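Note that one protein chain is taken out, while the other chains of the complex remain in position.
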Amino acid sequence: MRLLLVGDIVGSPGRKALCEYLPRIKRAKRPDLIVVNGENAADGRGITRAIAGEFFGMGVDGITLGNHTWDKREIFDFIDDEPRIVRPANYPEGTPGQGYTHLRFSRGELVVISLMGRTFLSSLECPFRTADAILKSLKENVPVLVDFHAETTSEKQALAWYLDGRVSAVIGTHTHVQTADERILPGGTAYLTDVGMVGPYDGILGMDKDLIVKRFLTQLPVRFEVATGKVQLNAVLLDLDPATGMASDIRRIRIDDDHPWFD
Amino acid sequence: MRLLLVGDIVGSPGRKALCEYLPRIKRAKRPDLIVVNGENAADGRGITRAIAGEFFGMGVDGITLGNHTWDKREIFDFIDDEPRIVRPANYPEGTPGQGYTHLRFSRGELVVISLMGRTFLSSLECPFRTADAILKSLKENVPVLVDFHAETTSEKQALAWYLDGRVSAVIGTHTHVQTADERILPGGTAYLTDVGMVGPYDGILGMDKDLIVKRFLTQLPVRFEVATGKVQLNAVLLDLDPATGMASDIRRIRIDDDHPWFD
Amino acid sequence: MRLLLVGDIVGSPGRKALCEYLPRIKRAKRPDLIVVNGENAADGRGITRAIAGEFFGMGVDGITLGNHTWDKREIFDFIDDEPRIVRPANYPEGTPGQGYTHLRFSRGELVVISLMGRTFLSSLECPFRTADAILKSLKENVPVLVDFHAETTSEKQALAWYLDGRVSAVIGTHTHVQTADERILPGGTAYLTDVGMVGPYDGILGMDKDLIVKRFLTQLPVRFEVATGKVQLNAVLLDLDPATGMASDIRRIRIDDDHPWFD
Partner (left out) sequence: MRLLLVGDIVGSPGRKALCEYLPRIKRAKRPDLIVVNGENAADGRGITRAIAGEFFGMGVDGITLGNHTWDKREIFDFIDDEPRIVRPANYPEGTPGQGYTHLRFSRGELVVISLMGRTFLSSLECPFRTADAILKSLKENVPVLVDFHAETTSEKQALAWYLDGRVSAVIGTHTHVQTADERILPGGTAYLTDVGMVGPYDGILGMDKDLIVKRFLTQLPVRFEVATGKVQLNAVLLDLDPATGMASDIRRIRIDDDHPWFD
């Protein structure tokens, strides 16, 4: 089975880029399931019901989130009713929404788990133990994709090694920059430190670069805005063995002005 | 002119990997100048005079450092006498060592500047203004390589955009994971968020993975050790226009078990 | 000469408490000059021109700020025109407003310097060196009050020892909790780690306690609001020798339901 994971989609430029490129990627690569990280989809902060619907309308099967999950207040109105959206599973008990979900397609199913790192982020439950608990509840050999939304490379690599052989893939999100370290760990788990983002190519993490540079220079509060102009799309393609759930291939996708997509 | 920048070299596995692959890269790519980040060269923490000598003996022209600069106390004994080693330039006035240096080769010269980010790191001087001050003191059009040792992708991208058109390249170090976002910015500055590391392939940032996983799981203090086994080498190759100092090409180098090097 | 420094005034409860108690403190203690920290005066975040005017109308001579300086955008419209307001002096060059000011009264003058710590706060210039530079520009023996707005006790104590004998007093703000460690250091500088706040007594740092507890419990974003109900006022009284500028006495003032003020 083939799985496409698309990184943090930033604002309307990100949604437009997805709309433009997803059909072409689908035609060329024929993924069985498509998962996107939607934490920045609405103006760079959070997601709305309408935008989630937009994604599902494009053929997206599941949406993961991250530290920006709650930025649009309407999330509290719909997250409990939408089983295809997952927020980090290591938020404390009682948090709205769900931390993992089962996605089904004609020939099988996939469990998608969202987890968030704690280093330089929120004081959540231990992501390692949360993963253990979820995996324990699943039936054996089901393919499992972990979107690990974390800041540091050390926490990301640590979770990947910890879960090696127990999940199909650990793919990082959050830094908005694709890393070049895709590999299959010895136990069969595909790993990529960060899948990168979808949205403006000439911004800083998708946001207007002048505003962010200004903030670094002045240390004054600056209201960030999504950048405009050219776009980029970063994603990763995973081939999983449906019998064992383990990965047989991992390939990065990078589309931008310097790396145009050819059908 | 062609420049090779090799990422954070971790411990003796990193030094051995450099020793093995550098001659082959030199033969194949013929860089005019070679710069390595040496902040983790001695047991993963700091650098010694002997190890610096080892690097120079292999044909390395310059060594950059980072937050681990001072981990081996003997650094204070030799950093002031070695003009080919640079520590972050935005340490406060009075700090031993130098923040930038001129490297010369048959057909020209290169200025190497080391800077360190402040987000989640030390409270140093502003790296943006420090860069301004150094650049102001340089003669026009001299090629300049900035090694920006920083944690977050936002601070790294911000400095790159800030210096675009004013330096040859801004290349990140510190996360030990190579990013896939190499590009030449509109003003002619080559950029890569992180060049990655040299050292153990099956560790976490080059350190023993079991120890680091244990620390995340237990939150107890754990003494990290350099990992053993297979190695990786991550580097970046830059082609600069000697007339303008601007970049004409940037290519990542990734060597590991999954990506063997073929001469 | 006698100086009264009043801690972070939080919202309208803080302003009302000041309005109620300041006349009584003035009658009883007869300070020559009154300085208040106003960074939380407007709804807990920032300060407006009208509120600053309110303070001056009550007899306040100078207003210090902190990390919340810029929270109300209108600050940019008036901070440059109001010499009695100081924001942290170690914001980078070019920042609106001023970092220190001269306050005058019938029998003398006082320099008030605002500085901000960097540990767990913004990446500002070095507060130690900024203090050095300001002091160098002042005439000898002028009394100097430093409001050091910082998070950690170590950074606060370090600056106090660093400036001991060179300024009249280093008084901390920002934690909103008065500390009990008032003393005069060997060189003659009065020191208090934190002067505490003015505002709600049954909140958390002056904000509604249920909201803040909720944030700790859920790790969800919560919009804080100023608490209501009973109030507290925390301040410190300093006696300075006008000839040397050094401190001869430091006394804390704590007024709340459990410690009522008796004229």
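We just call them A, B and C in the order they show up, numbering each chain from 1.
Note that a residue touches a chain if its C-beta (ideal position, glycine included) is under 8 Å from a C-beta of that chain, and two chains touch if they have at least 3 such contacts.
Please read these numbers as outputs of a predicted model, since none were measured by experiment.
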Exercise for review: Identify the visible chains that the left-out chain touches across the whole complex.
Suggested key: A, B, C
Point to revise | Of C:G11, C:P143, C:G196 or C:G245, the residue in touch with the unshown chain | key: C:G196
Exercise for review: Can you work out which residue in C:E54, C:D181, C:E225 or C:D239 touches the chain that's missing from view?
Suggested key: C:D181
Practice item. Have a look at C:E151, C:E225 or C:D241 and name the one touching the chain we're not showing. Key: C:E151
Practice item. Quickly run down the residues of chain B that touch the omitted chain. Key: 70-71, 91-92, 94-95, 122-124, 217-221
Practice item. Could you please point out the chain A residues that touch the chain left off the display? Key: 92, 118-119, 123, 125-126, 129
Point to revise | Missing-partner contacts on chain C, residue numbers | key: 120, 126, 128-129, 151-155, 157-159, 161-162, 175-181, 183-184, 186, 193-194, 196, 202, 204-205, 209, 212-213, 216-217, 252, 254, 256, 258
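Note that in this section only the chains that are shown with their structure count from here on.
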Exercise for review: Make each chain a node and each touching pair an edge, then name the shape: line, ring, star, complete, other.
Suggested key: complete
Exercise for review: Please work out the Cα centroid separation of chain A and chain B, and write it as a whole number of Å.
Suggested key: 29
Study note, to complete from the structure: Here the gap between chain A and chain C, centre to centre from mean Cα coordinates and rounded to Å, is 44
Practice item. Find every residue in chain C that makes contact with two or more other chains and list them. Key: 92, 123
